[in-house]
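A single protein chain has been omitted; all remaining protein chains appear in their positions.
Up next, subunit A:
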């Protein structure tokens, strides 16, 4: 990425380059400014924040707001900090991401390599699910969770997120597997491999990039979801996004902006880390899925 390659366009004039860089630097600052405000203010004391300049760096750095946000501050009625809700989110996200990714891969495999009469119609309907606004399904979903006795539980949230993730994960895997040579599947069949043996031994080992894309996509969406969390969770299954909202809204008289900033960063951290760790696979995998689909 950092080295010029043969793909580079022919060098244009210096003036144009300067212009391009100025513009780019401007936008980098523009986009990073909120992050800076959050980080800087989460390290300030409340007095210093009240004192004025939001953009100024902290004078004497304190980690107390972070400690507060993590384990001490008042959320709703209890002073537990964000910790238990962070754990709730982890317990919800991991199975939901795993299940929706696995089922998406299986769907993609069936829709491309075992296509049946009407398989395209089914795929079309699943795609449609990607574009249905979540609000529409809130009430039917609440009814179903109630019928399944999962209302207000983390298992219920896992189910909701798995179901709503399937449209996208199926789309990703279907497009990826459409470009996967069918001859390989046939060769494995002649070798005597069963439906699942072909899936586990041939397709999954070749699916690295698209698995990474799907995991990032699902992780980010499920972690950041607020609507389902707010609608379908109870006090002991609340995910962190909802808890963060409660934190900011719980008033004990004083608005602790530094704690709010620290809490917001805590809530955003996992997705940020996932993206930094595997971001380059994301773009690559997304391209692989998109171009060859």
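Throughout what follows, a residue touches a chain if its C-beta (ideal position, glycine included) is under 8 Å from a C-beta of that chain, and two chains touch if they have at least 3 such contacts; residues count from 1.
Here is the rule we use: contacts and distances are computed from a predicted model.
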{"item": "Chain excluded from display, named as in UniProt, from \"Carbohydrate ABC transporter ATP-binding protein, CUT1 family\", \"Dynamin family protein\", \"ABC-type spermidine/putrescine transport system permease subunit I\" or \"cytochrome-c oxidase\"", "value": "\"Carbohydrate ABC transporter ATP-binding protein, CUT1 family\""}
{"item": "Absent-chain contact - pick from A:38, A:184, A:248 or A:264", "value": "A:184"}
{"item": "Candidate in contact with the missing chain, chosen from A:13, A:52, A:133 or A:205", "value": "A:205"}
{"item": "Residue numbers in subunit A that touch the chain omitted from display", "value": "181, 183-184, 186-193, 197, 201-202, 205-206"}
